[in-house]
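The other protein chains are all here in position, but one chain of the complex has been omitted.
Take a look at chain A:
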Amino acid sequence: MAEGIVLLTIFVLSAFTGYEVIAKVSTILHTPLMSGANAIHGVILVGAILVAGRADSAIELIVGLVAVFLATLNMVGGFVVTDRMLEMFKPRKQVERP
């Protein structure tokens, strides 16, 4: 299989996985869902490190480092803020509503 088709396959399967997983998310957790998903796309940091590491001119390096900075901000901030929110949804004595 050509690489393009492999990637396309991964894309389509991920889209269905994402849809199915998220359809089951409890509505009371929609804000943490959004912020958690937000943290996950912070993984663009991987791409930012790749391009900053390959930069061979000063301008490329600066742009790359800005990308690294922004992506880390997205990722770290996203996970921390989601954790802070979820901490407040502690299970209580009563039984959980279905």
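Observations
Just so we're on the same page, contacts are C-beta pairs under 8 Å (C-beta built on N, C-alpha and C of every residue); 3 or more make two chains touch, one makes a residue touch a chain; residues count from 1.
Throughout what follows, contacts and distances are computed from a predicted model.
Look at the chain that isn't drawn here: its UniProt entry, checked against "HypD: hydrogenase expression/formation protein HypD", "Benzoyl-CoA reductase electron transfer protein, putative", "NAD(P) transhydrogenase subunit beta" or "Pyruvate dehydrogenase E1 component alpha subunit", names it "NAD(P) transhydrogenase subunit beta".
In the full complex, chain A touches the hidden chain at residues 3-4, 7, 10-11, 14-19, 21-55, 60-61, 63-92, 94-97.
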